[in-house]
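Missing here: one protein chain of the complex. Every other protein chain is in place.
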Amino acid sequence: MIKLTIDNRTVEVEKGTTIYHAAKKLDIDIPTLCYMNLGDLKIEHKPGGCRVCVVEVEGRRNLAPACATECADGMVVQTHSIRVMNARKTVLELILSDHPFDCLICAKSGQCDLQDMAIKMGVRSIPYQGEKSTYKPDFSPAIIRDMDKCIMCRRCETMCNDFQTVGVLSGVNRGFEAVVAPAFERDLDHSECTYCGQCVAVCPTGALTEVDHTTQLVRDLADPEKKVVVQTAPAVRAALGEAFGMEPGTLVTGKMVAALRRLGFDYVFDTDFAADLTIMEEGAELLDRLTRFLEGDKQVKLPMLTSCCPGWVNFFEYHFPDMRDIPSTARSPQQMFGSIAKTYFADTIDTRRDELVVVSVMPCVAKKYECTRDEFKVDGNPDVDYSVSTRELAMLIKRLNMDFNTLPEEDFDKPMGESTGAAVIFGTTGGVIEAAVRTAYEVHTGKTLEKVDFEQLRGIDGIRSASVDFDGTEIKIGIAHGLGHARTLLDDIKAGRSDYHAIEIMACPGGCVGGGGQPLHHGNPDVIKARQKAIYKEDSGKAIRKSHENPDIIKLYEQFLGSPMSEKAHQLLHTHYFDKKRKEVLLD
Amino acid sequence: MATFMMHMLVCGGTGCRASASDVLYENLKKEIKEQGLQDDVQVVTTGCFGFCEKGPIVKVIPDNTFYVSVEPADAKEIVAEHAVKGRRVKRLLYVDPVNKEQIADSKGMGFYKKQIRIALRNCGLIDPENIEEYLAADGYEAMGKVLAEMTPEEAIQEMVDSGLRGRGGGGFPTGIKWQIASKVAGDQKYVVCNADEGDPGAFMDRSILEGDPHSVLEAMVINGYCIGATKGLIYIRAEYPLAIKRLKIAIDQAREYGLLGTDILGSGFDFDIEIRYGAGAFVCGEETALIHSMEGERGEPTFKPPFPAQSGYLGKPTNVNNVETFANVPVIYNKGAKWFASIGTEKSKGTKVFALAGKINNVGLIEVPMGITLREVIFEIGGGIKDGKNFKAVQTGGPSGGCLTEKHLDTPIDFDNLIDAGSMMGSGGMIVMDEDDCMVAVAKFYLDFTVEESCGKCSPCRIGNKRLYELLEKIAQGKADKEDLDNLRNLSMVIRDTSLCGLGQTSPNPVLSTMDNFMDEYIAHVEKDNCPAGVCKDLIRYEIIPENCVGCTACARNCPVNCIAGERKQLHTIDQSLCIKCGACLEKCKFNAVAII
Partner (left out) sequence: MTKIKSLADLRKKKEDLQAKIALREKSDSPEGRVLVKVAMATCGIASGSKDVMEYIADELNKRNIDAIVSQTGCMGYCYAEPTIEVTLPGKEPVVYGDVDVKKADEIIEKYIRNQELVDGIIPVNYQTIENNKEE
């Protein structure tokens, strides 16, 4: 143990503890901007770049960054001396001197770490005026980069390079011109960005934000000619409440439905319905591959990889295009929903597909991109017109001056609002594969599961593995969240080191609960874990917990699709993948 | 083997090469051969003599004749007169800038009188491309001794006892650094030679590598043996082609002679060296940035600890030393730590190489014992201020250093004294300024450099230095007020206090030291809109003095924007609204009729 004095109080900490954490033990709050620690997710980012956390350490010539300086025995630290406060404020003034004063119209306003700090430090004027950095804003289908607002905290880089191993973002140029950008300062759309949105999720300012569709949405809702259908992803209900001051992990399914109805949607449906559909298709595909494999078919590709996360799909299209025959061909729930809504459902309400606007509410940034993909359009009309994030929905609700807390609990509309517990857990890492196992087991063995909870598939470790006994046949399952972890598993497959039968992959930490479109966790990983817990709670509270038992799904197959993997199902619910590496080369 | 009666040492450093010293070398050889003296007179290419400004240099041994500004065409005369007849070619001799006397023997030159050459011992003495000459000059003796007769602990102790401190800028005791690196456990360790040398105007490391590459290789092997590393890396900027070429030759030769590679000198110790190229960013000289750059990452510093000794190249324990530091090492083992420690001051031992430049008579590379005073360096070695002007200040430590003035002239130069005086040793830049230099402009000049060279990682350096520069610009334009001076000082202190790496921590030094020593100049700019030295363009005017103007039209003919009017033999006048303040009129007027107001 190490003993030191902070602000005249002594504290004992373990070797390797930083001054920042030691101070925290004493409830001394040292401000930070660039520092980020996502605990269990094993993401610690301490570049020591912003310098707002500086403290005075006796005997040192310069001030020390509390976030990066390790405690030493006998250290004497002052966290709020006049010298420190002056330096801290000056540094903040410098940062602000190179920042647009756009708070009034900034997407981050109200949730911006920089704005918070300016308020806290009481900045009233900037004595250091001068040239400001100006960059061309970069609009991609999912993410907007407005680098004028970048404070070079480099959190996005850590997410993109270290956690996701996508490597799109990195510091370029020197000195005052230094900025974070894709290679050769291309725009995101011409980079290998997967649109996972994890950079957006951690950006403390308005430099990285999602593309906003709320204006379009309000217009569509106001248009009497249009029938507007909404679908909400499972992870949304576990996080939306946070935007209204509720504890992380509060489930707000009913209130959310009520709010959507009051917003004026004609039909409030659930992506969970489509998640059950996904399990029917993906589960059938898995069983098909498994059976052929067990029968000795050498051609069959195993392990099968899940395909419901568009960030992940982008990732393998860019980074492992030669392996694109391994993932399931099943579309994501969002897209299955869209294609059923604009065919089967449109028919039932006797509406043309172009009169129907299908909107999704997603925890995700990549979904914004996914619904723009050409293969998900019919004659140019997209199955899902656009996708708004959990954050955007919260904003809309606030904009309409609804008191979210007092809204009644309401139910989804029928038929595409019916779902099972299996669908709900799509929102967390391990959930998709658990849902698939529930169905595949029963279909394969013909037996009824005694216990539907597969604890061995749950957890928060980046890579997990488990095996499930399919009545004598051991099925080996791998789970990864975060694309860096996915890369590890893919490298293993490539090298022939993998003996999994199925692998679930989610791009975001914790799965969609930690998605790039969720309310900001502001660096607190417990928020993600609380949402995960809520998801499992919703599952256990559901009357039906296996996808193949969803009555409306059964009806859909009976009336429309026939059986899983039928020709119609293939046409509407499956897709194919592209070698985007090649596209990249052609572009250059 | 022939014993030559006379050696002609032709400088083959970058400076002299730029003035065709390689052609000169060939010509000398040809002439010698024509005179049939090839067995008597040896012509050798050597490293830099430090007197580059007056290059190409030819030194004739044994009479130590020092020829300056020698052109290839002079070869014939040198051979015919000096080699054949033993008569010096007087017109090529160096002329003392003070008493205008010709000096024949280099030992009579003030420039060399007070120098002690340890790191530069072989520069201008041996042929850097010939390992045999290095071997003849005690080369690899130290390495041999250490490998055969000393344990790593003993060898490190010798380094500690010598008191050698890092010459790359930080001045950290080299022996202690080696000790730390030796104690960290690691399956693979590395020795890195920092040859990035990014200070503007600095060329000490380049000169050493060009003039005596083997001394650095030898030291790296010793270092490797001491800390248990088997791999050495030299990080050198790609803009040093000659140094790179000579390093490559040296590494090849050393391998050929078994002085690098496996089982060196039968000691069982293996060590080999590779060259890595830098893109020439100043900040890549900072050791953590350098390591990242070698790893293929963006060259920007990271917070220390961990120090390279704990986690360096590829996460392995790494010892980084500067070229000049390494060049000192073999001598320390050959002559003993005690001998080395007898030179210099109490806390700074040995010598330091400086690149002397600016408004001084003898510009060049010098190596002086620690403890010498600035006065000795400037007025004896440097031969005083050019054109008889008055000394005003001297900037040491390059862009990270500060300006020292008259009152510091008698301070003994060492690491600690320079810091106490508000400057630093840095890597050894030394720029002398005279009465015509404006200190605001000087500070601005250095800030311009740091703004460009900051890596941009931390806010105070990335934005702060830019704002410092802008404030200085405002002052130079006469647009600043007193509050700006307060802001300038506060900002400087905060940048120094909060920046991540040495670049930002020292970048305000030129501002702070000029403010400390020349506040009156700042005030003149701010309060009187006046640049006392007549440098800051926005605060000066060129005017024609009617009493002196004879109407020669020289000014009008040379004005690039044609803003001077006047008939022949009539008074000329400058249209201030058009004048771009280029100073051409002042330069061309022979009658002292143009003045800066």
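Going in written order, the chains are labelled A and B, and every chain counts its residues from 1.
Rule of thumb we're sticking to: contacts are C-beta pairs under 8 Å (C-beta built on N, C-alpha and C of every residue); 3 or more make two chains touch, one makes a residue touch a chain.
If you're wondering where the values come from, they're calculated on a predicted model, not measured in any experiment.
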| item | value |
| --- | --- |
| Neighbouring shown chains of the undisplayed chain, as defined at the top | B |
| Residue among B:Y140, B:Y240, B:Y469 or B:Y542 touching the omitted chain | B:Y140 |
| Of B:E34, B:E154 or B:E256, the residue in touch with the unshown chain | B:E256 |
| Full-complex contact with the absent chain, from B:R87, B:K183, B:K482 or B:K528 | B:R87 |
| Touching residues on chain B - with respect to the absent chain | 1, 3-7, 9, 40, 61-64, 84-88, 90, 102, 104, 125-126, 132-133, 135-141, 144-145, 147-149, 256-259, 265-266 |
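Please note the rule applied: only the chains that are shown with their structure count from here on.
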| item | value |
| --- | --- |
| Separation of chain A from chain B, taking each centre as the mean of its C-alpha atoms, in whole Å | 53 |
| Contacting residues of chain A [partner chain B, same complex] | 46-52, 54, 62-63, 65, 68-70, 83, 86-87, 90-91, 94-95, 97-98, 127-128, 130-131, 151-152, 154, 170-171, 173-179 |
| Chain A contact footprint on chain B (complex, rising order) | 281, 283, 298, 300, 302-303, 305, 451-460, 462-467, 470-471, 483, 487, 490-491, 494, 496-500, 505 |
